[in-house]
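Up next, subunit A:
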Amino acid sequence: MNVLLLLLILMVLAGLWSILTSLLLRATIALALTSVLLTVVMFQMNAPLAAVFELSVCAGLISVVFISVISLTHRQPLKEYLARRQKRILRFWPLPVLLLVVGVGLSFVHRPVHIMLPHPTAFGDIRIMMWQLRRLDLFGQILVLLAGVYGVLILFRGNKNGN
Partner candidate 1 sequence: MNYLLIFVPFIALVLVNLLPKKLRPISSFLVLLLILAAQSIFAALAPFGLIRAVGAVRMEHLFGFHLLIDNLSLLLLLSAGIVGFSALMVAWHSIKDEDDRFNFTNLLFILLIGMNGISMLRDLFSLYVFIEAIAVSTFIMILLYKAREAYEGALKYLILSVVASVMMLSSIALFIMFCGGTSFEVIKLSLVSSGALARIAIALFICGLFIKGGLVPFHGWLADAYTSAPAPVSVVLAGVVTKASGIFTLIRLLTAVIGFSPATKDLLLIIGAISIVIGALAALGQKDIKRMLAYSSISQMGYILVALGCGTRLGLIAAAFHFLNHAIFKSQLFANAAAVEEQTGSRDLGSLGGLAQKMPVTGITSAIASLSTAGIPPLSGFWSKLLIIIALWVSGNYFYAVIAVLASLLTLAYFLTLQREAFFGQVSVKVSSVTEASAGMLIPAVLLSAMTVGLGLVFPFVIKYFVR
Partner candidate 2 sequence: MTVLFAVLLPTIGAFILPLAGKVSKLLRNILALLLVSCSFILSLILIPSALSGHIESFRVAFPLGLDFVLAADPLAVFMALVSSFVGSIIVLYSFDYINHYENQNEYYAMVVLFLGSMMGLVYSQSLIYLYVFWEITAIASWRLIGFYRSPKDVLKADKSFLVTAFGALVMLIAFIAIFGMFGTFDLTVLKGHVLPGVLIGLILVGILSKSATLPFHTWLPDAGVAPSPVTALLHAAVLVKIGVFVFARLFLFTFNIGVFWHTAVPVIAAVSALVAAGAALIETDMKRIIAYSTVSQIGFIFLGLATGNPVGVAGGMLYILMHGIAKGGLFLTAGIVEQNTHNKDITKMGGLISTMPLTAVSFLFCAFSVMGIPPFGGFFSKFMVISGAVDAGQIAISITFIIGAFMTILYLFRMFNLVFLGEARGKLAAEGSKLMVFCVVLLAIMSLGSGILISYPADFVRIMVSQVGGIR
């Protein structure tokens, strides 16, 4: 439990860093770090399969996507960037305070909750669960992926007009 707590605190801090940092590249790295921490949390919670997915897809693939987008779009001169940096602080300093307030405030809430144990018919094994009970989700996933493929085909194809 203590390890989990530490990991979760680190995760929130990494998320905070990704927002506060003024360099987009650093923000991406911080986001990947958040993902990695989430992966470790998942391992701690006995969810290895989801953890592997999170690590490879979120920490890996999404970071690659982000970095390529940044390299394609980010052309800010250094001077402008330094000037902006000062202003950014003004907009973002309330966030840590807000986090602190929310965190402390919520920690006083301790209403008892009744957590329902799984339905007796539920299968404990993830393989059975995924391949036998959640087939429709898989079908839906394929659908989403297909849509994504067309998205890539349409969106990343250059403009026909040549600009």
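Basis for inclusion: all candidates are chains of the complex that A comes from, given by their letters.
Going forward, a contact is a pair of C-beta atoms (placed from the backbone, for glycine too) under 8 Å apart; a residue touches a chain by one contact, two chains touch by 3 or more; residues count from 1.
The structure displayed is predicted, hence computed values, not measured ones.
Undergrad: Every candidate listed belongs to the same complex as subunit A; state which one touches it: 1 or 2.
TA: Spelled out: of the options 1 or 2, subunit A touches 1.
Undergrad: Which residues of subunit A touch candidate 1 in their complex?
TA: Against candidate 1, subunit A makes touches at 113-119, 122, 132-137, 139-141, 143-144, 146-148, 150-151, 153-155, 159-160.
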